[in-house]
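The complex is shown incomplete by one protein chain, all other protein chains being positioned as in the whole.
When the chains are written out, they are named A, B and C in that same order, and each has its own residue count from 1.
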Amino acid sequence: MLMREVEYARPSSLEEALRILGSNDGARALAGGQTLINVMKARAASPDILVDLAALTELTAVSTGSGGLELGAMVTYAQLASSSEVEVTRPILGEVAAMIADVQVRNRGTIGGNICSNDPTNHLPPLLVALDAAMTIVGSDGERTVTAEDFFLGVYMTAVATGELLTKVTVPPPGGAGDAFAALTVGADGTCIVSAAASVTSGAARIVIGCVSATPVRATEMEAKLGGDFGEASVREAAKGLGAQLDPPGDVHASADYRRHLAEVMAVRAVLQAAERVRS
Amino acid sequence: MSTTTITTESGTVLEKGAIGQSIPRKEDKRLVQGQGVFFDDVRRHGTGYVHFVRSPYAHAKIVSIDVSAALALEGVYGTITGDEVAIHTDPFFEMSTPPGANIKDYALAVGKVRFQGEPVAAVCAATRELARDAAELVEVEYDPLDVLVDPEASAADEVVLHEEAGSNVVWSGVFDWGDVDQALAEADHVVKIKRLHFHRFSSTPLECSGALVEYQRGTGQWTLYCNHQMPGVGAIWMAPALRCGIDKLRFVTQDIGGAFGNKICLHPYYVVLCLLARKLGRPVQWTEWRTDQHMANAHGNERTFLDVEVAVRSDGTMTGFKVKALDDCGAFPRYEPLGCIIWAQVTPGCYAWRNIRVDFTQVCTNKAPVSPNRGYSRMQHLWLTERIIDIVAAELGLDPVEVRKRNYVKAEQMPYETPNGCVYDSGDYARSLDIALELIGYDGLEQRRKDAEARGKLLGFGIGSTLDSGTNNFGQSQMLNPDLQFSGNNEAATVKLDIFGEVVVTIGTVPQGQGHETTASQVVADIIGCSPEQVHVRPGYDTWFNSNVGLSGTYASQFAVTGLGAVKGASELLRDEMIKLAAFVLQAPEDQIELADGMARIKDGPEEAALPFMALGAIVNANNAFLPPDFNPTLNHRYVFRPYFGPVDLEQKMGKLTLTYASQIHACLVEIDPETGQTEIVDYAAVDDCGVRIHPQIVEGQVHGATAHAIGAALHEDFVYDEDGTLLTPNFYDYHVPHAMDMPPLKTGHVESPSPVSPLGAKGMGEGGGGGIHAVCAAIQDALRSAGAPIVYDSCNPSHRVWAMLQDAESTRALVEVTSR
Amino acid sequence: MPPETAKTISVEINGELYEREVDARRLLVHFIRDDLGLTGTHIGCDTGNCGACTIQFDGLAIKSCMMLAVQADGAKLGTVEGLAGDGALTPLQQSFSDHHALQCGYCTPGMLMSASYLLEQNPHPTEEEIRKALQGNICRCTGYVNIVEAVKAVGEAR
Partner (left out) sequence: MRIEGVREFTASRDVVWKVVNDPASMAKLMPGVQSFEIADETHWTANVKIPLGLGGLKMKISFEKAEERAPEFSRLLAKGTGVGAIMNMDTAFTLSESGTGTSMQWEADVKIAGPVGSMGQRVLQPIINQQVENVLGALEKQVGEAAAT
């Protein structure tokens, strides 16, 4: 419960935030804090400076542009779950956001925090890879864009380097795609054991498995095997062998073998539901 | 208000007025306003905050401890280490005979650590944060030792936790009643079960443990504002260790955020706080955090059952069983080895089995110490009896309902003496089961199975029959160790009529949500003739109220018997004296005085021939000159209720081990997703019979709570250790307790079989005997019948275990063997 | 403003303004309980799971153990002490008592804060909506049965 000493700043501009973040390699951005504060309470990790992004209201916007849905890094799960733009453009984001933790966490936790912490049990990393989202990262040298697939580097590690800040997540328009997410949790709503996200168009699918590695794992072979056939038998057939390609960790909730098996089950469920959504 | 007449053990007749009504709880208003006072809400000027330095190793020698860097930190008031504890205190008293008796248990680790999270030192500082900073600066050098997490390996004694004991076996003994060998020889079928495992979990009360401790140098008096649920026993452990008189330890509690048995073994922590308060000359405060509680406070007893053999007749009647039970108490026995005997209160479970042999052994391992946990020790044993019933039924093709009814102790057999001399006072298990079956719609079971199958799910049905034995006879401890000076049971209460006519009640119990203030007021109100609102029950416990006895506390399902028995006794003394006083003042014969509506009056007399309680209170307390010299009423009565048990036969291990037996019969339906192994409870009913229900809403609330604990334990609450003794479920992420979404809607029913042996016909209840664990395990086994019919061998069945059973039913089936003749 | 290890903050709680200097590392829940003495807000875990510390933060239900006190600078907070006026009970508090929705009462303040937030958003919630809204609040006494009933009754009485 009791954190190490830390410095705190609440910059009022992005420039100021970047300056502080760049001034000390122990500075970390504080978004909703629903992961970071917990880790700090456990003293498992200890930033030297917390840069609270709360005053950067420009990061809380949800808008629809030509590139699709633009989500500021400080958009909360609750916002995602209730946003009409999200519901119209890419409803899966709202659906999954509403599944995260609980009301109180959803009121504080942000999309940026979720993906920057990249805890393997988080729902959004595999989903955003499946949706082929792009992350906008700002640093003192300017802005760059990284695809979701390249964004996640490890547990608690992403492409956001020291001194940089994730400002925006862009989710492409669906283009007729159906999206779905399936997960097995501890109890009805607890820690995630394995998750799968799928985005299916009439001809192809993007399938991503969560909680089986440090980063979301794209099921490329299953995608290839599927082609454009989303009949139940074909999907089940295509999922076979997916587990064998994974090297998931075993822990108190699941052995590596069980996770391999669940990866196939969840992938099938996500793809079938996504395909169903394409049809309807 | 409706009125019911109760015939109690003393033959007196009590009119139920407030009793039996779900009146508003007295505790509620302050609690819903956030005005409760929990230990962590107590503030004292100049308090130092305490943080414990805990061992990262499960088993290691302590090579050295260096506190100098911690002491050098600004704001640090002081430290304490195991070496100081060993100088200033004596080891806690052990209940076992040797080898367990030789274990040396100090408040901090001395010389070595025996479980991960064991406190090795403590730091006291100006703020909570600083105390933790300083604790991190304490340098401890360890020399790791081989770790024992498997109780069977521990029993082999190749590595020994407590060198001074020379063995990891704390206690062992054989309990043998009837003639199980003959029963097995005469049986038509013998069902053997090689191994069953009852897992480690605890009730994890939402409020963790802690205390604020003050020390008065001039008098040597300690005051502990705390949440100990059995302060009498706490003091019995602590005073000799601290080498002080027992009255030098004053325990004060008000509101406690749940305890469930888990706040009985707090004495090691409290001794450290006492030492620090004395050493530093200031109040010290310690709040345990959740991770600390999971790692190092109280776990329930883990028990492995080996080589079970059950004697079954061709008609499904079981005549007995034998088993080897191996209990794992973790690193220190503390409240143990009481668990080695407590289960015997319910030896045959709900069944009329006459021949039972239990070869019981308890060992230490490098895990957190155990302490009583809701359903303490009986729950483990009742799980065994229910597993026996369902495994035998499955193997022999018997119907789980029929086989239970055939084997249950029948209502007409009550009171029923078990083979070990316990007396089940009342109950109707078969009727309770029928009600439970009706509540879950048992008649439609096969149709629901088909419906579930159509959705790709496996539906299973299960029953859990349990007993909640209450008001224990501490004399059973002498079966473990004949030198122990504990027997019988008692509890105190004080009831007084104050100067302005207020009725003030002081109870010896230490409530943690059971509504004692409310139920005590109901009993007092009915006896002295007023409404419960007129009765003030002091919240909490205070040693200095002088309204307690040696083992006062709230534990072992007994408040309705001992706590309310004491309240009843004290109220009757007060009533009799009020009548006497009123008779004197009103110049009427005593039998013409009635107490009602807050008045003492002459029956059928004129309206003015009445005295309000205020008048009585004022006379005795302040205006007493006119009372004659030989009449000296006090209107202030302390009463100690003591149930009679009679002697126990230490040789045969027989006797009345508890006074009352509430029963709970649970039934549930689960659906399992065969692809993932995930279990969902889709229907649930619990039927309780605790005799006279003083406050039906509170009784029902206890049933709900016990069921939730059981469901959590059956599906995911598990303290799992890896081979290095690291606890893998130290927080609410990985130790998943039921949330609102996890809990099915619960249906409840009740049967009221008044106890002939309890003062109010009420039985202690609230522990529930783990009914939900048994029912869920049975339902999972039933659901998997069509999927290889694995045997449910563990009391905890999270998705991964169910999935594993689906993958390999055979290895579980190999645990069971049936021999028929 | 440059980063600081301590800061003077001003926070409005239950309509009252508090100004205090506080360490940057102090959790909001400790600030509320220890520094301001508003002990109705409780702590039941150290990982943000239990919800005993739930308060309202600028109109949103949040867990005060997963925020720093300095983050609350300039915010309006509501705690259980502010639910009703002096001595009175809100219909929800009364319903908790009527339905025996509390036993030890330790989770109750957090539970009430989550439930009253739900009723603000959704005056007539269904049982499922209630369970989902209370997902972030652990109760170890009641099995949630009567808590759900108590919240439902308030919705139905409206």
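Brief remarks follow.
One rule holds in what follows: contacts are C-beta pairs under 8 Å (C-beta built on N, C-alpha and C of every residue); 3 or more make two chains touch, one makes a residue touch a chain.
Just so you know, these numbers come straight off a predicted model, no measurement behind them.
Note that the absent chain touches A, B when the full complex is taken as a whole. Among B:Leu727, B:Val776 or B:Leu806, the one in contact with the hidden chain is B:Leu727. In the complete complex, the residue from A:Cys116, A:Leu165, A:Ile207 or A:Met222 that touches the missing chain is A:Cys116. Within the complete assembly, residues 26, 28, 35-36, 39-40, 42-48, 116-121, 154-158, 160, 211, 213-214, 249-252 of chain A touch the chain that is not shown. Touching residues on chain B toward the chain that is not drawn are 54, 56-58, 116-117, 136, 142, 144, 291, 295, 724, 726-731, 733-734.
Here, only the chains that are shown with their structure count from here on.
With centres defined as mean CA coordinates, chain C is found 28 Å away from chain A. Centre-to-centre separation of chain A and chain B, using mean CA positions: 44 Å.
Of all residues in chain C, those touching 2 or more other chains are 23, 25, 30, 43, 46-47, 132, 135-137, listed in ascending order. Looking at chain A, one finds that residues 1-5, 42, 189 touch two or more other chains. Of all residues in chain B, those touching chain A in their complex are 51, 128-129, 131-133, 136, 289, 291, 675-676, 678, 680, 715-716, 718, 720, 728-729, 733-734, 736, 738-739, 741-742, 798-800, 803-804. Chain contact summary for the complex, chain B toward chain C: residues 22, 24-25, 27-38, 40-41, 43, 128-129, 203-208, 255-258, 260, 287, 289-291, 512-515, 697-698, 700-701, 704-705, 707-709, 731-733, 737-741, 743, 745-746. Every residue of chain A that touches chain B in the complex is listed here, in rising order: 1-5, 42-43, 184, 186-191, 193, 251-255, 258, 261-262, 265.
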